[in-house]
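The complex appears here without one of its protein chains, the remainder shown in place.
Entry: chain A
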Amino acid sequence: MSERTLPLVFINLGGEMLYILDQRLHALNTSDDNSEKVMNDIVGTMFGKDFMDELLKPQQLYSHRTMKTVLTRLAHASIMRLNPASMDRLYELMVMAFKYQVLLCPRPKDLLLITYNHIDTIREFVKDTPVVGNKVDETHRKIIEIYSSLPEGEFQLLRQTLLIFFQDMHIRVSLFLKNQLQNPNGRFALSTSGPVPYGMDVPGLIRTFDRKGREVRRSEFPTGGSYTSPIRKGCFELHGDRVIRLGMNMYTVNHPEETHTSKAHSVKVITDDTPNLLAKEELNLLARLMGSMKADDMPKTETGFQINLFTTDQEEEEEPLFGVINIQAMQDEQAATQLAQIAGQFAEGEEQPENLSSSKGDDLLAMMDDL
């Protein structure tokens, strides 16, 4: 489907990641120096020219496994080290937040406003480091240049591609549940009231015309909702009022418990990773993205600090970074069915490529093992 999803996926998922990291770093009383260094290093790598250029090439959206691998590497571009359980929680939060934003996006084109909300906040995080701030601006300009002129139909295709990527994910996030954005069954709440998207008419009117184009009748029908006129248009430029609030930072320093994902009754799935099940194309993308995060941008590990992002109820498991499918105890049939579907979906989704006998394939596999 759409070949233009990757830049938006990384900026938005990466943005959510930074929101959560920022909140947790503050909640854990990390020194200002360390916090700033972590943010600058991650943002600098994420918005680095080589990495962005790779993302901007037309290509398919690959699996969660690939996305998580690259985002983990991005997080580790800083002096911070996340344990595997933290990275899993982080990815769940990021993805559910972005899923919510894409689903609720009023018009497909407003995906850009959501992206710009993330960029605006990221710019704030690194405002004291002009070198990194410039990279953010540069990327923002490129995004404006490439995406601004796309027609709505193309944005809807992009959105539909993203929705397939998020399909069947219903992990409950305590912040969403608390604000009633999400139901206890993990599905997001959709309203049938409020302002219609910019450029649309409030439903309820039928107009009939004669053959000369003159309106001859006007009648109203009950809409089953209570809709109002659209609010003003958001700004699609480098700076400005985006109007839409989706994509803004939901996490505050004062509510550390909000970054919890709900464990009981939910299905936790860590993607199974056996490198030779990735399609060759996907491995190639992974290699290119990893390669584009320059080695000298990576800090020395001796100066790093280990961070446990989230307090968990159960003991930390000593798992490899990408473990096997880990299934929580479930209590109702619906969750069991859902699990079967999700497990089935991941199993069916695995590619069975021909043996990667070429040396290039072996190098890629070796690289995966090193992670």
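Note that in this section contacts are C-beta pairs under 8 Å (C-beta built on N, C-alpha and C of every residue); 3 or more make two chains touch, one makes a residue touch a chain; residues count from 1.
The rule we apply is simple: contacts and distances are computed from a predicted model.
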{"item": "Omitted chain, identified by the protein name its UniProt record gives, among \"Cytoplasmic tRNA 2-thiolation protein 1\", \"U3 small nucleolar ribonucleoprotein protein MPP10\", \"ALA-interacting subunit\" or \"WD repeat domain 54\"", "value": "\"WD repeat domain 54\""}
{"item": "Candidate in contact with the missing chain, chosen from A:Asp53, A:Asp128, A:Glu152 or A:Asp241", "value": "A:Glu152"}
{"item": "Residues from chain A at the interface with the omitted partner, ascending", "value": "1-4, 57-60, 62, 103, 106-108, 151-154, 156-157, 159-161, 163-164, 167-168, 170, 183, 187-190, 192, 196-197, 199-211, 213, 221-225, 227, 279-282, 337, 341, 345, 348-349, 351-354"}
